Structure formats: C-alpha cells, structure tokens
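All protein chains but one are shown at their positions in the complex.
Should a chain be cited, it is by its letter among A, B and C, assigned in written order, with residues numbered from 1 in that chain.
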Amino acid sequence: MMMHPQDSLTHVRILIACPDQPGIVAAVASALYGIGANITESAQHTTDPSGGAFFMRIACYIPSYREVTASDEASDVETSLFEAFRPLVNRFAIRYELSFGHQRQQMAIFVSREDHCLVELLWQRQNDALLADIAMVISNHETHRATVERLGIPFHYTPISADTKTAVESRQLNLLDGRADFLVLARYMQVLSPRMIAAFPNRIINIHHSFLPAFSGAKPYERAFARGVKIIGATAHYVTEELDAGPIIEQDVLRIDHGYTAADMRRVGRQIERTVLARAVQWHIEGRILVHANKTIVFP
Amino acid sequence: MMMHPQDSLTHVRILIACPDQPGIVAAVASALYGIGANITESAQHTTDPSGGAFFMRIACYIPSYREVTASDEASDVETSLFEAFRPLVNRFAIRYELSFGHQRQQMAIFVSREDHCLVELLWQRQNDALLADIAMVISNHETHRATVERLGIPFHYTPISADTKTAVESRQLNLLDGRADFLVLARYMQVLSPRMIAAFPNRIINIHHSFLPAFSGAKPYERAFARGVKIIGATAHYVTEELDAGPIIEQDVLRIDHGYTAADMRRVGRQIERTVLARAVQWHIEGRILVHANKTIVFP
Amino acid sequence: MMMHPQDSLTHVRILIACPDQPGIVAAVASALYGIGANITESAQHTTDPSGGAFFMRIACYIPSYREVTASDEASDVETSLFEAFRPLVNRFAIRYELSFGHQRQQMAIFVSREDHCLVELLWQRQNDALLADIAMVISNHETHRATVERLGIPFHYTPISADTKTAVESRQLNLLDGRADFLVLARYMQVLSPRMIAAFPNRIINIHHSFLPAFSGAKPYERAFARGVKIIGATAHYVTEELDAGPIIEQDVLRIDHGYTAADMRRVGRQIERTVLARAVQWHIEGRILVHANKTIVFP
Partner (left out) sequence: MMMHPQDSLTHVRILIACPDQPGIVAAVASALYGIGANITESAQHTTDPSGGAFFMRIACYIPSYREVTASDEASDVETSLFEAFRPLVNRFAIRYELSFGHQRQQMAIFVSREDHCLVELLWQRQNDALLADIAMVISNHETHRATVERLGIPFHYTPISADTKTAVESRQLNLLDGRADFLVLARYMQVLSPRMIAAFPNRIINIHHSFLPAFSGAKPYERAFARGVKIIGATAHYVTEELDAGPIIEQDVLRIDHGYTAADMRRVGRQIERTVLARAVQWHIEGRILVHANKTIVFP
C-alpha cells in the first residue's frame, strides 16, 4: 500500500476472540496488511489448541487517506477495518473490538472517604501516565470536592442510603450517560445494583483490599489480622453481580509480620491498593484485557 | 562473672511469654547477666502495652563451669537458668522454653509421592543449612526409599487407608516415640488424626500449596486456575485439628498470568512450596516461633 | 515506681551504641525500669559477639512527674534519663540518642521538577502516615509552589548555578537554621556541597533512581536500558561527600522486560522511588536507623 504525502497514521488496538482453528493469525495479519497496517504489538492466547477459544490483541498503525479531523479520521480507518474484517467474521466467526489511540476514553471515578486511590489516579492523569480523561468524580461524601474541582474535573455529590439507592443510582446513570466509557470504584464503599452493573458490563473496575479470594467481603484487614497471615494483598477486578467474585485483573502483595495491627495493615495496604488499581485502569485503557469464563486475559 | 580457663560457652535460645508489665526485660536481662550470659540476639513483642501479652526471644552464650560432656553441660547451664528464672516465674508468671545450640533437634519427615519438599530438606541438611537431624522419613509410598536410605537415614514404609488408619498411626507413633522432636509434613497427602496432632502440639509443620486462607482443602491449584488469580502462593503452618486452619508460620507467592494451566501452576508452585517449608523448618529449629491465639510470632 | 494521678506518659525512643560486652542489656533495662519505663519495643544488633560493636533500639513509655507542657515535659523525662544513663556512659562507654513521640521532627524537602516524591510525602503527611512536620520546601524551580503553599507549607525558590552555588547554599542554610532537623532530597537534581552535608550529618536522605551500587551517577535508567537488566530499582541513602556512596537505608525493585524503553522505566520507576523514599523517611522519623561503618542498621 502506497503512502501519500498527506496520509497520517492512526494508532489502533484490536482485540479479537473466536473459536480456535488454523489460519486465523494469517487471515487477520493479511487483512491488516491489505489496508496498509504496520503491526507493532501482537499477542495471542489459546485456551486449548484443539477446540478451544482463541484470543488475540494487535496494536498497529493504519494510514488514513482523507484529511484528518478528530471525527473523520476514525470513521475512515474504522470503515477500512470493517471492510477488511467482514470476511473474517464470516469465515472464523471472529468478534473484535477496536480502540483508537487518538480517542481518549472517558472514565468516571467513584470514591467514598478514603482518598489514596483517587489521589493516585488524579496524579497519574496529571502526569500523563494514564491516557484517559477523568470525566467526573462521583462520591457519597463531600470530602474530596475541593481536591477534584481544583483540577477542573466535575464533582458530583450523591449521598446514598438503602432507601434512596434506586433513585440515586438513576441520577448517577444520568450523569454518566454518554459521558463515561468505564467506571473506577476507587474505594467506593457502596455495593452497586445489578442495574448499574448491567449498564457497564466488564467496564467497572473495583479495588478490593485483600488478596482475593481470601477475605472477600467486609473488613478484610481485620480478618487478615485475626488469621495471622504473613502477606497481605489487593485485587483489582471487574464488578459482577456476585460480590468480589468478578474477573480478577491484577493482584499484588506486601509482606507483613506479627507486629502489624489491623490498622498498620490498612496503612501500608494503601500502597498496594492504589498501585494495583492504577495498573488495572491503565491496562483497561490500553485495551489489553479480554474477559472469558469469568477470568481475564491480560495481554502484555 | 569471671571466666575460668576450663569454662566453655553454651549457646542457649530462650522463648518467654507472660502478661505484660513494666520490669520484665530488666529482670530477665539481669537474671541472665547474673549467670554470666552474653546476650547476642533479643527481640520482643507485646500484643498491647496495657494489659496485653508479652513475648520475648533471647539468644545468648552462657559459660559452663564443669568439664564439658554432651549431657553434663546442658544440665549444668540448665540448672543455672532454672535457678535464675525461678524468681521471675513467681514475680511475672513467665513461662519459658529453652533450646541449646549443641543439642540438635530430631525431625521426622512425612512424605507421599511428590518429592520436591523432601529433596529440599535433604539437600539443605546435607549442606548444613538446617541445623537439625533427620531422624527418619515416613511415607505411605515406597517411592523415595532409595533416595533416603542412600543418605543413611531410616525410611519407614507405612501404607495407610481409612480402615488401617488407627493402627498405622499407632505404629508411626511408636516409631517416633523418643526419636523425633517435631514432624514435617513434606507434601504428605494424609490427614492426621487428633491423637497424632495431640502428640506433637505446635510441633507438626505442614506445607499447603496455596496462599491460605484462599483455597484451603484439596486441589488448590485447580481452584486457583478456575478463579483466575494472578498470584499463587504456599503456606507453612502448624497442624491443628481444623484442616489448614493452624497458625501460619510463613507464606510466599509467585506471579502467574492467564497462560498458566493448573499443571503449570503445580510445576512452578513447587519452587515456593519447598522454599517456604524450608524457611519454616529452619525458624522452628532456631527456636524463633511462639504460638499465641492461633497465630505465630516469628522473632527475627 | 508509683504513678500519681497527675502523671502522664512520654513516648521515648532510644538508640544506643557501645563496644559489645556482657551486661549491657541488663544495665540499660534496669536503668529504664528504675525510672518507671515500660519497654514496648526493643531490638539489638552486634557486629561480632566478641569484641564487636553493640547497637540497641528501645521504645518505651516513661511517666512524667510534673505538669505537662510541651517544653517542660521533655526536659523532665530527659533529665531522668540523663541521670539514669550516666553510670552506663561511664561503665560501658555507651552513646545514646533520644527522640520523643510528642516532639515532631521538622523536615525540609528539596525538590526540582519531578514531583512524584514530593507529592507522596505531602500526601502521607496529610494522612498522618508520616509523623513529622514539613517545615518548608526548597526548590530550584517555581514549578511546585502552588501545590506546596496550598497546604500552608512555606515554599522557597532558590535557583542555583555553578556560579551562585556558594551564595545560594548559604541562603538555604539560613532558611534551614533552627527550623529543620533533617533534609529530604525528593528528586533534587543538584549535588550538595560538603559544607551543606556537614551541617546535617546522617540527616540528609536522598533517593537514587537505581539499584545502587549499579548505575550510580547520572542517567541510571538510560544505562539500565543499555545494559538490558531485567529488574530496576531505587535506593534511599544518607548523603555523604562521595556521590551516591552514602549508607543505604532502603531499596526496592521492579521487574521489567525487553519491551521497556528508558522512558518506560522512568515512568514505572517513579512508583518505587516514592515508596522507597517514604519508607526511609518514616524509619528516620521513628528513630529506627543507626549508621555504622557507612552502613545502616534499621531496627524493625
């Protein structure tokens, strides 16, 4: 494919899933080559070479032929990809998902009183370590309004109780509608309703302050103290209807000893909670995560 | 205290437990100084400075006044310590446990088919990394007889089934009687009866191939695979009547990813199982571990 | 020792160093018991039981007899300790250093353009994870003035060049005089002069963005990239005249792979730099660190 002087390059990330069979990689790579793509990253995973499921992530640069405007460019390349992949959909039953480097995803952060995860995401965003926009912060407490608004990010105070839950979630869904691609629960101490979860399938990232499945549910540090574990952890996962049982995205741990109280664990645990959450958010933004059978494939 | 030319030094490790109150450290240190001890290591732990429990570990060298013979020397220093500590027992209600550097503890290793933990303990023993003697290896399989006997260590084959359990454990207890100070379950795939456990309270070390309390019970790697965790672990703990619920001595973990099958986890998990078990055994031998409220204090 | 109703408890941390010999622990513990101290933490280290150096850290609560005022109380307990330790100074040649829980240490933070370490220290201070006051922030750039002043912390802009170095350091020393107990170089891209270092011996903590002694000096990530290491690290150390060669306080590492550019390392390395620096600062504040022979003893 010839590049014309006016061509520009669009960075595209493609996630692919289909039943495994020979020829997929060749067909996908050829289709991409046909529209001039230069593949810079590719990784694949097969649950079982005979009769399993096949997953693939490709990052590539695709030349765009028309003059570039934010909206045009995407549709130009998107159209090429759509045409190029149509035969693959028929032949291999592939499903694919595209994300474009120049289209920043919008995230909404939910937070309660503890601020370490919020502060981390704000700081990483300020330093361009997270390539997404923070569309809004939603909280059931006013505590962090100043911190958030100072950065020019909308802050919505949505106090919630058992009685008001349905109404408040409706308001939250209105706020999010069309403005957020995914949600991050940055130590948000409320359980989301199935309706909320269904609105963002595999698009709500929660941080749990234990090494799941150990100590799922409430007060994990207190229970870790009671059990006398020598290592504590944190787990970022997608939220599903079953509490703390969604697909695990990332985990990390920290060594402790008999001298740690539950309060000490809570204090040092914040370091891994924020780091693990930020890594999960980054991978989500970079389109590295596929969910299959309540587990994640995280492409390197 | 003057050292006479014929004096020799005995290395003693002392574990102390009592209700916390001011003056304990001073009293213990003074008592030891009174019999000429040079303290080389000391560490303490208080569950709560007002009204909690106090724990201490001291390692010291104590001169012995009589000519040294393996049995005499111990009793000589032991007697001094007994006299020196008597007032403390009355005043502070301290309980203490002594172990002597020159008296090697005797351990019995229980193993089934998988050999990685056994091989590790044998190799560490051969290389003087574990300062205890392996009094015997007991197994419900003949698999490792040659490996064990080649090193001059007695190997006892004790096949076991639900029907023969009581009888076989009686035979095992006979074998152990007077010959083993503590037991190491180096991937021994049998559940010990309460009678067996009672015979070695806080003296049976088991290795469990998961990051307890996650995946306690059978087939932890299969369940870790099913849950999609990103980190696997191993846990060494003292055996109590409740399965996999005894005081945790040591844990360690290993990062995995979506590409690991349960079999892969089993393979790489062996590296942490053997290392974690060997560390726990070493700390037990060095008298670093106190059990309190189903948790361990592991003195550094 | 009787406690009178008006007595209050002062938390004291004591670091002790002297030539090793029998009786030190007993003498120190007895002296402390004599003034009513309740020892809550103690740890010791000997470089060599025969003829080596002995080091000890004790944390305790000591009752104070006079009415408490911020200045009185310290001198009250300080006087008791001074009297109690005088015989030990003579007998064992001990040197000791005291710090009091109620006397917050004052730290001055030096920073250049990169803010991750500064932000971490400010956030930890805001959340009472660091029990010291930030007396001032000194920078050769104006970049972080707003961030710092918003929290009510004085910010001093001290641009510096080879020509102005002596004068600027004099101004910095004036700013610090009587206001800072120790300095933290939170990614401060200037080499301190011997005069500055001599003013705060073992009281200037620097963070170096490599796993020292690998890649000491400039551009460690670029050199780590060139060498192809598989793990990168960060090192907090006390500043001495020899660049990057002072006593190491803490280190930590992070696994990377062949896909990381030097820029990627710089980005992810920030996570360990800030964590390692914050840990070192905390240990310094808690009086856990002794320097001996250009190495640190960090008491647990």
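Here are some notes:
Going forward, contacts are C-beta pairs under 8 Å (C-beta built on N, C-alpha and C of every residue); 3 or more make two chains touch, one makes a residue touch a chain.
Please read these numbers as outputs of a predicted model, since none were measured by experiment.
Although it is left out of the displayed model, the omitted chain contacts the following shown chains in the full complex: A, B, C.
The omitted chain makes contact with just one of the residues C:Ser80, C:Gln251 or C:Thr275: C:Gln251.
Within subunit B, the residues in touch with the undisplayed chain are 115-116, 119, 123, 127, 129, 257, 259, 267, 271, 275, 300. Where subunit C meets the chain that is not shown, the touching residues are 45, 211-215, 227-231, 233, 247-253, 257-259, 294-298, 300. Those residues of subunit A that touch the chain absent from the view are 1, 20-30, 32-33, 36-44, 46, 49, 61, 300.
What we mean here is this: only the chains that are shown with their structure count from here on.
Common neighbours of subunit B and subunit C under the contact definition above: A. The chain occupying the central position, as judged from C-alpha centroids, is C. The centroid of the Cα atoms in subunit A and the matching centroid in subunit B are 44 Å apart. Each chain gets a centre from the mean of its Cα atoms; for subunit A and subunit C, those two points are 38 Å apart.
In subunit A, the positions touching at least two other chains are 257, 259, 300.
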